[in-house]
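The complex is shown incomplete by one protein chain, all other protein chains being positioned as in the whole.
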Amino acid sequence: MDSALIARSVRRCSFGRFALWLAPWLGVLGVGAWALWLCLRYGLYQTNMDNRYVFGLWIFLDLSIIALGAGAFFTGFLLYVMKKRELKAVIGSAVVLGFICYSAAMALLAVDVGQPLRAWFTYWHPNAHSMLTEVTFCITCYLTVLLIEYVPVILKTRKLRQIPAYAVFEWELHKLVPVFALIGTLLSFFHQGSLGGLFGVLRGRPFAFREGFALWPSTFFLFILSAAAVGPSFILLTTWTVEKLTGRRLVKDDVYRLLCKVSGWLLLTYVGAKAVDTMIWINATAPRAGFEAYNFYLQKPFGPGTLMVEVLLLGLLPALLLLRGAKEGGLAMINGAALACAGIVLNRFVMTIQTLALPTLPFDRFLWYVPSWQENAAFGAMLAYGVIVYSFSYRYLILFPQEKELSRHVS
Amino acid sequence: MFPNVSGWSWTPLHVTFVTIFLTVAAVMAGTLLLAAWRAWRDVRRGRAESIRWHSEFEDLPLADRTCRHVLTNEFLHRTCDQGFDCRECATHARWTENHPAAAAVDFEVAGLKYPADRMYHRGHTWVKVEDGGTLLIGPDALSERMFGRIGSLTLPAVGTTLHACAPAWTIRSRGDTFRVLSPVDGEVVEQGGPEQACYLRVRPSEHPPALTHLLRGSEVRPWVLRELERLQLLVSPGLPSLADGGVLAEDLPAMSPDVNWPAVWGQMLLEP
Partner (left out) sequence: MKPKRYGMVIDVDRCYGCGACMVACAVENNVPPPQSSASARTGITPMRVSEARNGKAFPESELAFIPMMCQQCGEHTPCVSVCPQLAVDVDPNTGIVSQIPERCLGCRYCMAACPYHARYFNWWDPQWPAGMERTLNPEVAPRMRGVVEKCRFCHGRLQAAQSKAAAAGHKDIDPADYVPACAEACPTGAIQFGDLLDAGSDVAQAAKGPNTFRLLEKIGTDSHVHYVSKREWVRDMGGAAKGVKHG
């Protein structure tokens, strides 16, 4: 039914099957949209956030998907600035994923703040000292960059590429794409870092507070490093998942190997830096604020095991797996990538939820937090939105240029 | 934002911060506008079709972009970097100066006839120069077999300007709308059809017409053989092997309906 929109040299399932695939996701999106509307209409009391857990599931998710979406800028940087030509095979997918991650995060943020219509105040009364201002500006600009990078992918769709004016615009835009890749890299560097800085500057939260360099605490640099490390892993994981779901080969092995290698080495560096940072925090920063670090880990379930899991099981182990995967491919690659992503998500969880869970005053208690159905539904909506946009992009756009070559039989 | 309004004051930090972001925004906007302006300029200068083709060309797999001189074993390995537009190619000009192609002969392979009085475009169309300077163009034997019995054919109207490697006529068949590329630059003066001697009569845009990009003479046979090999790779195992001695059927799609023919046409006729 929609075969005229699908590129000639690739095979896609029938529109009926596609609609069947989309249906449950649209359902989830609908429920989530309803939950979000409830929050906008009745206030954030619809969530289970409270005066202690001022940031909950949503902020944790936002930080996680922005870290995972770092694959977009990093792949762009490696391809257009470092000239790693193999990554042409995944740049389309990376850009779409980046766009999905950042647009979903922004949408969720718009509901998470108490007065969304006042969002422009940050631009009009910016507080240059605040990490959140830096985040706001950077992410706004970066979302624009992603949109600009998404446009050529859309213009290459079968119907649109036939129109000479669009083809010419895409051509001219593509010639200038290194500029956007560089800007994207710069902006990402700063906002990934600032997201880490958000918690690192909190003097009032010694669990999260870190010393650093000039305006920026060590978490600023750790977040950049971890985002750059997990970005390629996420691209790897999503590409592999799409291959499995569609039953098609989409990229050649050397692309996977490169992503593994980059991710593995960066993750290893990150684990080393994090270990050093943690030692400094345990021995100097926290005691200086009057907090012995071991006290933070006396609250179940956040025992010292959390730290070990984050740094070793989901940090060092995936780094080694990825490096092995870079040589051998296979399961080491996928497991490494999945564990790396999990590790970074855990790190974001620790920086948000655990930071807020731990009391600062001696007579305050440790409190629990469980997200409300509205919060969970909103998470579902975000996921569904991502799947739907990606599904449409995969079906009608050329996200994987090597697919043509790799599908040897056209029948 | 304004000094002393709501307690605002410009500190060096604020100035730095806002300046950086305005610069970033300006660079982004400027680059976008530059791309748009360049695109508009290209369209105005009539380069739109040429750029469209070059953009498409770069998306073709490497193996499909082989230089014509590799087909004739004159070069070992070379990928065309001119979009098959040998008129612009310095290497081609130098080579043909020293090694002119041998004279053309009629030949037939696998039942496909390639007369010597024509020149051939990589998009599987032929061009014949008439005495009056006009050109006749039509589909070559291989593309006729690949399309078989077509649903409908739409020829460009008289007076339409054609560009080399831009769409000429449109074929609707097997649920696909396929645009066949024109081999030459020129203006349509007469329409023909499948039953007639040619599909189109074209007045070329230059006199004498620039046709160095078309295959001729002894180049044609190795090219056709190679294209048959490519076709076989694309459709196997849907078609029985085209081993020596076989004759290509008149209507390939009818013979092997399971093959994704639009994809095959796209790969073979350079319109993916």
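Going in written order, the chains are labelled A and B, and every chain counts its residues from 1.
Here, a contact is a pair of C-beta atoms (placed from the backbone, for glycine too) under 8 Å apart; a residue touches a chain by one contact, two chains touch by 3 or more.
Here the structure is a predicted model, which means the values were calculated and not measured.
Within the set A:Trp37, A:Phe366 or A:Phe392, the residue that contacts the chain not displayed is A:Phe366. Among A:Ala119, A:Leu182, A:Ala342 or A:Leu406, only A:Ala119 touches the chain that is left out of the view. Counting the whole complex, the residues of chain A in touch with the unshown chain are 42-45, 49-52, 54-55, 112-115, 118-119, 121-122, 125-127, 129-133, 136, 198-199, 201-206, 288-292, 294-300, 355-356, 358-367.
As a convention for this text, only the chains that are shown with their structure count from here on.
As a whole-number value, the distance joining the C-alpha centres of chain A and chain B reads 40 Å. The touching residues of chain A, counted against chain B in their complex, run 3-4, 7-11, 124-126, 128-129, 133-134, 137, 141, 144-145, 148, 161-162, 164-165, 167-176, 179-180, 183, 186-187, 398, 401, 404-405, 409-411. Partner chain A is touched in their complex by these residues of chain B: 1, 6, 8, 11, 13-14, 16-18, 21, 24-25, 27-28, 31-32, 34-36, 38-39, 42-43, 47-49, 51-52, 54-56, 59, 61, 167, 175-177, 179, 234-238, 258-260, 262-267, 271-272.
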